[in-house]
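Note that one protein chain of the assembly has been removed; the remaining protein chains are unaltered in position.
Just so it is clear, A and B label the chains in written order, and each chain counts residues from 1 on its own.
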Amino acid sequence: MKNYIIKRILLGILVLLGVIAITFFLTRVIPSNPAAQWVGPRATQEQINKATIELGLDKPLYVQFGKYLKDLFQGNLGNSLRTKQPVVKELKTYIPPTLELVFFSTILAIIIGIPLGLNSARKKDQPLDHFCRFFSVGAVSLPTFWVALFLQLIFFRWLSLLPLGGQLDTRIKLLYEVPHYTGLLLFDSLIDGNFTIFFDALKHMLLPAITISLYPIGLVARMTRSALLEIIGEDYIKAARSYGLKEKLVMWKYALKNSLGTTITVLALSVGYTLVNTFLVEAIFSWPGIGSYIATAVMSLDYPAIMGVTLFSACAYIVLNLIADIIVALDPRVRV
Amino acid sequence: MNQSQLIKSLKPKYKEFKVSLFLLKKNRLTKMALYGVVLLVLIAIIVPILLPSAQHIDQDANPQQKLLQPSLRHPFGTDELGRDVFKRVLLGTRISLQTALIAVGMALLIGVPLGAVAGYFGGFLDEIIMRFTDIFLGFPPLLLAIAIASFLGPNLRNAMLAIAISWWPWYTRIVRGQAVSLKERQFIKASKAIGSPPRKIIFKHIIPNCVAPVIVQASMDIGGVILTIAALSFLGLGAQAPAPEWGLMVSTSRNYFLNAWWYSVFPGLAIFFTVLVFNLLGDGLREILDPKTRKN
Partner (left out) sequence: MSERPYLHIKDLKINFVSYEGEKTVLNIDEIKINKGEAYGIIGESGTGKTVLALSILQLLEMPPGKIVSGQILLEGDDLLKKTQRQMQKEIRGKKISMIFQDPMSTLNPVFTVGEQMIKVIEENQKLDRKQAYKKAVEMINTVKLADAERVMNKYPHELSGGQRQRVIIALALSCGAEFIIADEPTRNLDVTIQAGILKLIKNLQRNLNVTVLFIANNPGLISATCDNAGVLYKGEIIEKGTTREILRNPQHPYTFTLLNAIPKNKDTKIDLSKVIPPNDGEEIKEGCIYYNRCLKKQESCKKQQKLLNVKDTHYVKCSLFREGVNNEQ
């Protein structure tokens, strides 16, 4: 057990270093003229020369990599070409709204995906199961960016129920002072006790959250179903039923707790999907997160910004997977 | 010689093929998905031959007919340049299928030999190759493709390359697992015993025997790859205008969709249908070939 965890952490660190090395190769080795690319197409020769020295491109590769690592640990990801601001500073303002969105849709994935998978497993090969399987394959087959547009069409254009995009209504922004403690708007407005802002923020979050939660819902439902199908066949479930325990208790406690290992692993994976799906969706909903940030960066080929988001997302994903694996390994009752 | 005949006779036989066929016939959804895939392949082959003119934007554009509602003449309406959306959606089939196929093919080309080498030789080489796959899988899906595609420069060829680079580790893992178990089989041992070089064993015995699981995985991946290409194109990292690529069409439609719903809805439906059909087929294939579900 202990050995496994130490090994897992070491592997996590290795993967982290590997991911950093890959980004290094992408920015410094693959481009024919990294300095020119780093400062953008409109830079003067003087700026390029300056960047060459700043990035250490005149030195051997291993020195460059050392410097790259050092910059990373000091939190220096370069300046955005578009805004000329340090990327780290910009990330700090863009990350919380994305986290809020990812969090919200992960919750949706849990409260919809798990019951869906559970009932599907319980009613195997019955209409509900067919529906659930079709739904979960369908959900992972939908182009997220298109779903975003489609939902806007329905709920904004045709039904006029929900706003087109943004985080808050402009009027509300003018009327109230928008709280800013953690950057998580829903949370901050609750701290202030400002329910006008809270409900407006919730309304704005609904469409983007539903859009990006479809994929994880499908994924969680599918994995829960297959894990439970295996568990339902086990003797201890038959035994639990033979003792006359209520079906609800048998499924929701006896069976589900045994599938927890799978669920945790899948959730880590699905957060990864959700995070990247925000890249496709946030811009459509004018959501001020890293998704919008990287989408704009891609359009204007703002390399430092692209790298910043890539590094952040990859690190978050690695850490998340690491935590999931350790939780699963730590709890002797949870088995994969 | 007799020796090679002996080795052949020791190879695992696929007598389970018949059972698989039986299961496929029973599984209605998978069968329909198979028909869907066949239909898409036919469209991809035939439509570009039938509609050569539509591939040239200047010939097809008709500014007088821009953003027309769906009608008998234009079943999916027209776009901002007056082009028929229906024709363009049909034309897009080839782009999507072709790029997905090439991307998966490239990923296989990298992943399969690496997996076979890792599994066959084991030891230090295995360790290094597998840690490499761990690193590539450390990126969340799609992210690496976005990063690579943006650094290589936005076009369809680079998008395919980016997908291949972020996808190969999956195949390496599968093939390695297969190779590790194949290595212990009689026919490989026999082949080793008569002095075949490792290169020959890997390419003549190990890789051909990994075909079945790899094909299943690849068929399951095609849907995801098509989705990824569409996503990259949507971000502006894949196909470039005026290519009739579905993701790109949805992306362009963003400026008009609130008043011309058909412009974004139909290309999106095309992506959905294609990915769905491939995913259903892949899902069905896995269920049919999985010994665990097979028993019941």
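Keep this in mind: contacts are C-beta pairs under 8 Å (C-beta built on N, C-alpha and C of every residue); 3 or more make two chains touch, one makes a residue touch a chain.
Keep in mind it's a predicted model, so treat the numbers as computed, not measured.
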Next item on the list: Out of A:Ala139, A:Ala240 or A:Ala324, point to the residue that touches the absent chain in the complete complex.
Entry: A:Ala240
Item checked: Touch residues of chain A, complete complex, unshown partner -> 233-236, 238-247, 249, 254, 257-258, 260, 332-335
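Throughout what follows, only the chains that are shown with their structure count from here on.
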Margin query: Applying the document's contact rule, which stretches of chain B touch chain A when the two form their complex?
Written below: 29, 131-132, 134-136, 138-144, 146-148, 150-152, 154, 223, 227, 230-231, 234-237, 247, 250-251, 253-254, 257-258, 261, 264-265, 267-268, 271-272, 275-276, 279-280, 283
Checklist line | Residues of chain A that touch chain B when the two form their complex | finding: 11, 14-16, 18-19, 21-23, 26-27, 30-31, 37, 134, 137-138, 140-147, 149-150, 152-153, 156-157, 272-273, 275-276, 279-280, 284, 294-295, 298-299, 301, 303, 306-307, 310, 313-314, 317-318, 321
